[in-house]
Structure formats: C-alpha cells, structure tokens
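The complex appears here minus one protein chain, its other protein chains still in place.
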Amino acid sequence: MARLPMVPELLKQLFSRPATNAFPSRHLPPSVTGFLAKVASGEATIHPPVPTPPKFRGKIVYDREACIGCTLCLKVCPAHAIEFIPETKRIRIYITQCIFCSQCNDICPKDALHMSPDFLLATENRYAESQIVE
Amino acid sequence: MTPDIPFIIIGAVLVALFGIVIGLFLMGFDRIVAARMQARIGPPITQPFTDIRKLFAKENVVPENAIPWMFNLAPVLALASAIVILLYLPIGGFTPILSEGGDLILVMYLLTVPALALVAGGFASGSPYATVGAQREMVTMIAYEFPLAIVIIAIAWKLAAAGIALPFTLASIQANPIWGLVGPLGTIGLLILLVVLLIVTPAELSRIPFDTPEAETELAGGILVEYSGKNLALFSLTQGVKTVAMASLVVALFFPYSLAAFIGLAGISGAVIDILFFIALITLVAFVSVSVVRVSMARFRINQVVSVYWVYLAIAGLTGLLLVMADQIIGVI
Partner (left out) sequence: MSAEKTKKTVPYTVPIGPVHPALKEPVMFTFGMEGEIVRTVDFAPGQTHRGIEWMGMRRNPVQIVHLTDRVCGICGIVHSISFARAVEQIVGIEVPERADYIRTILHELERIQSHLLWAGVAAHELGFDSLFYLAWRVREESMDLIENLTGNRVNYGIIQVGGVRRDISDEQRPLIEKGLAYYEGLLDQMATLFLEDSTIRMRCRDHGFLSEDDARKLCTVGPSARASGLNMDVRQDYPYCAYGDLDVKAILPPAETGGPRGDVYDRIIVRLLEIGQSVGIIRQCLDAMPAGEILWEPKMAKLLAACKKADGEAIGRVEAPRGECMHYVRMAGKEAPESWKIKASTYSNLMSWIPMLQGEQLADIPIIVASIDPCLSCTDRVTVVRDGKPDILTKEDLTRLSREKTRRLMQ
C-alpha cells in the first residue's frame, strides 16, 4: 500500500503559523526605496530580522584614538581589506573587502578594533561612506 | 431552443473572462495554500495577475532553431481551445453555452487539444529539453486518457441505465445528480470513480507528481523551456483556464448541485449565489487534486506515470464501473 507520511505533517502545517520571518515586510513592496522612505517617515514598520547572537561578527568598528599605527592588523588580514595611511599613521578599512573574520581584532595590541552586530550593509557603491571605516 | 448568434458571442466572452480570472485566482490560491502547507507565507493572491501583466510587457524570444509560425501559434491555440472547453461545461447552474452541439465525449477530446498545442509548441522550439518534454507530454496524455474515459463512460452508462435520454450530454447530467440514482454499492463505485478523476486532474494540468513533461530539475521547464514573454503568458493563462475546466468537469459530473435552488432563491440573487457556490466547489476540487497532491509527493518517472494510470487507476476505474453496474443489476432485481 502506498504510504505518504508527509500528508499529516502538511495538513498540520496548513493550520499553524508559517515559519518564515517576514523581514523586512510580509510581501515585497511595490517599491523597495518607497517602502524604506515610508519606514523612515513612520508610515510603515519594518519587521525585524532574526536577532544576532551575542558574539556575532558584523561590521567592524575602529577606535581611531586608541590606534597606534603598528600595522599588525595589516599583517593578518586575509582579505587585504586594511590600508595603512602613512600621513596620519592610521588605518582605513574597506568593508566591501572585509570577510568579517575578526582576526585583526585578535591581534591589535591596543584593542582598537571591534566587531559590531551590524550586518545590513548592502549598498550600490563600494566606496560609499558606510563602506569605509577610518 | 436555438440560441441566437449574439447571445453566443456575449456568452463566450463572458465565459472566457470568467475562465481567465477564476483560473488566475485558482493559481494564486494554490500557491498560497501550498506555501502554508510547507510552512511558508507564500505570495499574495494577486501574484498570478501581476506575473501575467509583467509577462505581457515582455518581449517574445523565438529561438534560432525553432519553427517560428508553429512556435507562435501553439500558445494561442492552447488558450483558445481551453476556453472552448469551458463553453461546453455548465458553470454555476447555467446550461452550457454550446450545450446543443456537444457532449461529454466532445469535452474529452477537447481536453487533449491544449495539450496537443503544447506538444506542437515543444517540438517547434527545437531544444532537446523541449523535445524530451513534448515526448513525455504525449505519453502522459495517452496514459491518463484511458482512466478518464472509464469515468465518463461509467457515468453515462449509469444515466442511460436509469432511463435518461441523451446520457452523454452535460445538460442531462446536470439535471440528474448521479448520487441520487445509485444504491450503497453504486455509491462506493462512484466514490472510487471520483478519486480516479481527481488523480487524472494533476496529470491533465501537468502538476507534481505528474509534471514529468516540465520536470524543473531535469528538463528545466521541459516543454516550456524556450517560451518567454507574451507566449509564456498565454500558456500560463491556458494553465489557469484548464484548471477551471478540469475542476468544472469534476463538479459537473459529481456535484451538479445548485445552492440557490436548495435554499429557494431565484432571479439575480439566486444566480449570484450559485456562481459563488460553484466557485467554492471548484476551489475545493483544485485544493484537493492540485495543491494537496502536489505538495505531498515526489515526481514520478515517466514509466511510473504510465503504470500508475494504465495499471492502478485503470483497475480502480474498472472496479468502480463494475460496482456501479452491479448496483444497477441488484437494483433492478
């Protein structure tokens, strides 16, 4: 006899809440930029993304004051995402290049680098202000 | 009663509109309930309408290897023939527009026309995937035709045995709900036949598990692989209209009831109630035989499709037919 063990499971799911997290909104808005503008003006709300865990490795934060320009971070960065600026003796990090390994955080003697939980980083311009940390 | 030409034309346009709108609605409904069964949210119900609008705005690409006239003609033919089927089927208690000229046998043959158009389009695309898809579509067609014929013959035979004139016309089936004519044994037989027809439906509509002609994972859309833009939109509309047609056929054969007559409404409100009731019925049929079936199993191989129809469903159909006959004989004695 043919067995279809999936059927009861499917019928159960038909009457339970969908598992999808409706981020950023339930259905694709007609215009994404329009939707974001509405969110900014408070007319619409964004459904939040799944929360990140405590030690998540997101966009890098750089403490310019603490840095001493030792360039150790350049030595371990696998993605060559860090550039040393000789004039200011400080570094510049290109987020589009960074692979979020946090190896630079580990090596920095002055604890000047940290990872933030920020992960919504997509833009259309690699050199946008949000994509460069210095 | 010979309906005059203007009546037919207006009726046909209305039925075509009805078929297309309800067909797209059924497709949207199917996508939502399938998504819910898979614990997803699914698209909004208007998604098929949006898709069609977008496809119509796009360019038709005719592949280099294709036979252009056949390639472009196939989708038009498919949609037109699908709509013609609807003209022969009773919709919401109304007598079919072309009830004079045709009967169940004609409907059965008409049902193959959109599929044949699809096959022609597939062969005309000149792609190996579409060719394999077209071959499979033909095999599938031959496979499900047999059980479908058994169901139709069983019902017509029963009507004839019950002494009803013109048993093959849909009007007489409409007028004499089949369940009232049989005893307990016949009821079991009819239930089996209903199941057979519900399983023929997904094959007629090329849905999982019988979607071997399109088989996304191996043939990348098979028969439709080369279609794009307006032609693809026409095929999508055909798919919707065919869903309405198949569901209407199931309803016409097995559930030719009218809610308005039951609650004693007449006139315009009765007609509206009846149409809504009819839509609810075909939605239910589509839910069972398209949505539930397609999410609950894996795709069959083409030889398995054939054995399912020729062996299992044919046996089931014949059993149903025999039960209905036995019931008739017992009833007579």
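Residue numbering begins at 1 within each chain, and the chains themselves are lettered A and B in the order written.
What we mean here is this: a contact is a pair of C-beta atoms (placed from the backbone, for glycine too) under 8 Å apart; a residue touches a chain by one contact, two chains touch by 3 or more.
Quick caveat: nothing in here was measured; it's all calculated off a predicted structure.
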* Have a look at B:110, B:208 or B:282 and name the one touching the chain we're not showing. => B:208
* For subunit A, which residues lie in contact with the unshown chain of the complex? -> 2-6, 9-10, 19, 52-57, 72, 75-79, 99-103, 106-107, 115
* **Absent chain, residues of subunit B that touch it** => 37-40, 128-129, 132, 208-209, 211-212, 215-220, 295-304
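Following the convention adopted for this analysis, only the chains that are shown with their structure count from here on.
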* To do: Take the average of all CA coordinates in subunit A, do the same for subunit B, and state the distance between these two points in whole angstrom.
  => 49
* Parts of subunit B lying in touch with subunit A, wherever the complex brings them together -> 33, 35-44, 292, 295-297
* Asked: subunit B touches which residues of subunit A in the complex?
  -> 4, 6-7, 10-11, 13-14, 16, 18-20, 22, 26-27
